[in-house]
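All protein chains of the complex are present and in place, except for one that has been dropped.
Think of it as A, B, C and D in the order they're written, each chain with its own count starting at 1.
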Amino acid sequence: MAQPLIETKALKKYFKSPSGSLHAVDGVSLKIDKGQTLGIVGESGCGKSTLGRVIIRLLEATAGEVLFEGKNILKYNRNQMRNMRKEMQIIFQDPYASLNPRMTLSEIIAEPIKVNKLLKNRAEIEKRVTKLMDTVGLAQRLINSYPHELDGGRKQRIGIARALAVEPKFIVCDEPVSALDVSIQAQILNLMMDLQEEMGLTYMFITHDLSVVKHISDEIAVMYLGQCVEKAPSDQLFQNPLHPYTKALLSSIPLPSLKNKGNKRDIIKGEVTSPINPPPGCRFAPRCPHATEECMVRDIELIKAGDEHFAACRLYGRGFDAE
Amino acid sequence: MIKKLGTLALTFVLMITLALAGCANKTADVSTEKNKTREDINIRLKTNVDSLDPQLSSNDYSSNAILNMYNTLVISDSKNNILPCLAKSWEISDDGLTYTFFIEENVKFHNNKKLTAEDVKFTLDRALTVPMGSTYAFMINRTDIINEHTVKVTLKEPYAPFMEYLVLPFYAILNKEAVTAANGDKFANPVGTGPFKFVEYKDGEYLSMTRNDDYFKTPAKIKDVKFKIIIDQTTMTMALEKGEIDFLEELPGAERERFKKDKRFEVLEYPTNYLHYFMLNPNIEPLKDKRVRQAIGYAIDLEAAKKVVYDGAGEVNYTILRSDMFGYSDNIPRYTYNPEKAKELLKEAGYANGFNLKFVSVDTVAGRKAPQVMQGYLADLGITMEIETNEFGVYAQKITGSDFVISCCATLAQNDPDTLLYQLFYSTEMMNMPKYNNPEVDKLLDLQRKEVNEQKRKEYIKQIMDIVMEDATILPYLYREDAATYPVSLKGVTPKANCIHYIYDFYWD
Amino acid sequence: MYKYIIKRLMMLIPVILGISFIVFSIISLTPGDPARIILGNHASEEAVENLRQELGLNEPFIKRYISYVGSSIKGDFGSSYRTGKPVFEDIFGKFPLTLKLALFSMLLATALGIPIGIISAVKRYSIIDGASMIFALLMTSMPSFWIGLMLILIFSIKLDIFPVTGVENIKGYVLPTITLASFSMAIITRMTRSTMLEVIRQDYVRTARAKGASTKRIIFKHCIRNALIPVVTVIGINFGILLGGTVITETVFALPGLGTLLVSAIRMKDMPIVMGAVIFLAIAFSIINLLVDLIYAVIDPRVKAQYSR
Amino acid sequence: MAEKTKKKSFYIAVWKRLKKNKLAMIGLSILIIMLTIAVFADIIADYDTLAIKQNINIRLEGVSKEHWFGTDSYGRDIFARIVHGSRISLIIGIFAVSIPLVIGGLIGAIAGYFGGLLDNILMRLMDMLLAIPAILLAIAIVAALGPGMINLLIALSIAGIPGYARIVKSSVITIKDLEFVEAAEAIGAGTTRILIRHILPNILGPVIVQATLGIASTIINAAALSFIGLGIQPPKPEWGSMLSEGREYIRQAPHLITFTGIAIVLTVLSLNLIGDGLRDALDPRLKD
Partner (left out) sequence: MSQTLLNIKNLYVNYETDEETVRALNGVNLKLNKGEMLGLVGETGAGKTTTALSILKLLPKDIGIITNGQIEFDGKDLTKLKEAELRNIRGERISMIFQDPMTSLNPVLTVGEQIAEVIELHKTLDKKQIESKVNEMLELVGIPAKRKKEFPHQFSGGMKQRVIIAMALSCDPELLIADEPTTALDVTIQAQVLNMMEELKHKLNTAMLLITHDLGVVAQICDKVAIMYAGEIIESGTAEDIFEAKEHHPYTVGLFGSIPNLIEKTNRLKPILGLMPDPTDLPQGCKFHPRCPQCMEICRKVHPDDRQTETHTIKCHLYK
């Protein structure tokens, strides 16, 4: 099995807040093989965006490792990190806030090239920009327009073109389509999947929309309160969810068909607990119907419960004395 | 709905203005009939009172006001004659060195202790120790008590204007017991013998006094006196017009015609002893050369300048000594406006196409205007003058350190020119800021000071004037003309060259 | 809550130390000798010299500053060179007048500023909006001494309603109050207008309309409270400035307020008065800011939550 | 659907919105008139012969054919002095705003972008300057360094610094967290590039507004300082000192005050109108 392109080991990120330390990412270990897409799904406040930013070092991790092609990039100094930037990129959720309103389209796309001095003279850069615009499906006549003149879909395409400008291997996509209408969303998802096939890109796709994550991801990791509670290939996860939270999550999605309309579905009670100074043990315990005191004792690791299918839950073996 | 909000705001505002306007009665009307019964008077005071103890005050306006609570040994009338006050009579020894004063018997202080020679000796001895002593009491040597009501004062050397000095507020007679108790507190309750007793002083607002009924002369006609502190000139004239003040001394030139035409007011114009003059530093280029200094003298049309700076008030003085002063003569050399002669002198001195110089001025009404006029006239001669209007503190430091090329100043002269000439021209004298040094003039000054024979003394003064006017380190300008203004019904106001007005003499008819 | 107040007051100390050093150095390192100023340019050299000695002006600058800080901590702020009285006696003598003036003008400015601001926001682009904006702009565009003089000319001389000087009776306060209020009123009007415009566009206003509430009720019950939060800061800052005593208005109306005292002290290089007044103002200014923050907490519960933790 | 390819920059959009605001246009036209007067002052009225030359015998004359605004107490033509005075007042206004804008802006940007201890120290410093009432700070400085244009500029600028520092800091904080700044970091852009290319262009709005209003209040403060005798040295015509000179003759020759007063009010009013108009234009949300 080839070495995964990117791997995290017990990655942690804590924030100082007036009333204690906020455990945004609390010991996450994942790996993504080259050319694959790992979906990260979870509700707001589960730390999925923070995880993405920590991996590409927009935020400095509190503990743990991030291995890119086997090497721990958290130890890199400024210059090593500068050429690492060319390997990893990020696409954002809000099309309005992710583009500098004072720069034209061509300036935005050309900036990464200029900053990293990939091409020298203006003509070459110009050519590169027009090629990128074609790849992401932007009409040439928009080259001089400003972000505020374009709709959400086109702005997201500019974001993608900017990310591709440095020909990265790995892209973190932080809810890239959540702010778009359904029809535009579909166009962008198709574009991203085409680019993956053409350029062999590896995605970490972060979203709260389960139908989108199933469609685009090869493997999916479900996050709750800073921890990864379940990881599995996307079909297995949807056909046979193991962790109680995943089950509840899948059952609360309203399906666009009348098949099981009206029958009672088991939706979970209560609200997400506070991520500040969380008690040890399974974070979902307070809301879990199968919870016992055993769940509250110590943090539970991901337990192997099938082919490439892991779940962090006591029901699937004694999580803490690892086999 | 919006209308309601609007009306709400308007009613609120009306309510405030009415509340403020309503609860106060109409201010005193200026019209004459009601004044019959008036027993109070509001007088404008230009600055804060810097001390209630006359010997610790360095501000003439403030000391003139507090003088009304004290008496001096002698006082002066509008013609500058010396009249008896606390001193019934006095004798001066032939050599002019000793003065013997006979004190009034039944005079009581406000703390109704009797006035004795001891108080007079205490006052004159203390005069030598206080900081202002060096300015006003430099001539006194010793004071001895002859008996309970007679005092002998011996001077260091004969000093003709000594009697004029005794008129000044600095020499107000203090109560020994009260002053020793206050030990240097400038604002301790003043105890004097004067026609008015101290009531209250609110810094920056007013100084109020009331009639002293057991005054050793007939008590004053006016019962309550209030000095209102108004610094700003424009506000002052408006307050007078509104009747909020009844008496002011310095009506600005611009307002004089208006008030003279206004039959409600009386305007009494009189020259004061304050001489305003320009100082040219003979020790700094380019004014080292006498001819350049003279050229500046000729360059300025002082008559026109007077119109600007004082709006025409007062009359120009070309000869430092005023015509009514001892030792004045018509043939003292002077610099009248003569631009051609000025150009000639400049050419002779080698400055045909002019030069630069800086005028060190002070931030007062005159201090701002006079240099600007001079600037205009010097510009005609190609001389470019920069004006530096400084804070009083900075100005004082610069002129006392003679750190200036050209500047302006003013000083209080006496009828007897001795002090004035001594201060302006004697080489070691502190007030001789241009540091004019002419041994010949020093000798003549000493001679005239000792000379008892008037004719000889005049002769010496004439010689001094010829030399100093030739050297042109001091360019006289004018004696400031005050204009006391008050409602017509106020009587007893007389012109006072030394600006000391005794409220005692005022009364409403 | 009290922990927060004490922390804020503690923060005041470095600010005051900083200010005192800045002002002390400006006044003492610049030309102009206090002793000479007091004794006038007639007094002799040695008279000035022993006064300098008496006031301790000959020691090096740093030593004087340290001794000043030392004594002021113990509560002795020295006495004024001019009057010889303890510093705070003079300051507190003048302060009530400035305080009254500041209060009256702030009251008038708020009473006029807020309603006009609200009306012009609610009836945007109407004549009222245009007129009130022009009026507010005119007030800020006119130098206060010009307004003062015009008021005296019209109301005191021509109409003879108000006195020119003196604040013996309440009538003396009217014209100075209007002059002072004109400037802050303009700022409050513009501030209220922009915050009201902001609040009117909020979602909860739309919810209130959907509840069937009338515009009047929405303005009073929902909008004003939210809109006033930032306006309170502006009022606080302006009140602080007014407390500093506006020299200009005090000169024009011959009112012996704190401003005149401080300016003449600066000109006279009367160090103890200048230091005392500036420190007093700094404390007053910080207390006002603290009050403003506390008022914030009262109006806006989200802010209160922050403090009580 | 033809999409315009012209480089329709953000500023053109702002200008279009500003043009619709009638009040701002009035303000702009007044300002343009003032600027042309200031620039062509020498042509409109000769400096030496009219503004400076004293002519005592035509002193304090009212409005007349040769002297449109009459003459002052030295017989100088008031119209000429106002014309040349506009040049000085505008220079003071512009310099006494741009200096604190740059200094305050830098302090604000650094404090806002880096935060932490640096932010705390800088802001405490600003609090100190703010706690001393601005006009008193100015008086102390002018009293210390002596009157004159340069010292007046220094005095007014120091008083202005905290205001700009705060405005810039608050705008930088709001911009700093936006995603396009994170994106710039992600592509390896350095701090200086981010500050100059991304953050500064986006905080121009509130800063420009504060600057225009700043020029207005600076002109008034300069006039106030002249009023209490600390302003520009004679004979240079400056509106504030002209006003305080004329004050003495308020009853006898009111024309000394009226025209100069109107000149100040018009200039300051125009700047305030433009400032307000810019605030609305630069913040599209304010438009319904």
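Observations on the model:
We adopt the following convention: a contact is a pair of C-beta atoms (placed from the backbone, for glycine too) under 8 Å apart; a residue touches a chain by one contact, two chains touch by 3 or more.
Since the structure is predicted, the reported quantities are computational estimates derived from the model, not experimental observations.
Summary of contacts with the chain left out: across C:A213, C:I237 or C:L294, the touching residue is C:A213. Considering the whole complex, the residue from A:E167, A:D235 or A:E308 that touches the absent chain is A:D235. Only one of the listed residues, C:S120, C:N226 or C:S264, touches the absent chain: C:N226.
Panel shows subunit A; residues 43-44, 151, 153, 181-187, 189-190, 193, 208, 210-212, 214-216, 235, 238, 248-249, 251-258, 261, 265, 267-269, 271-272 of it touch the chain omitted from the view. Touch with the hidden chain on the side of subunit C covers residues 202-204, 206-214, 221-222, 225-226, 299-302, 305.
Quick note on the criterion: only the chains that are shown with their structure count from here on.
Inter-chain centre distance (subunit A to subunit C, centres taken as mean C-alpha positions): 54 Å. Here the spacing of subunit A and subunit D, counted between their Cα centres, is 50 Å. Within subunit C, the positions touching two or more other chains are listed as 31-32, 149, 251, 267. Counting partner chains per residue, subunit A has no residue touching two or more of them. The residues of subunit D lying in touch with subunit B in their complex are 52-54, 56-57, 59, 73-74, 143, 146-148, 229-230, 233-235, 245, 247-253. The part of subunit B that touches subunit D in the complex is made up of residues 233-234, 237, 252, 254-255, 258, 301, 304-305, 307-308, 311, 363, 365, 368-369, 371-373, 375-377, 379, 386-391, 394. Those residues of subunit D that touch subunit C in the shared complex are 23, 124-125, 127-128, 130-136, 139-141, 143-146, 216-217, 220, 223-224, 227-228, 240, 243-244, 247, 250, 257, 261, 264-265, 268-269, 272-273, 276, 279, 285-286, 288.
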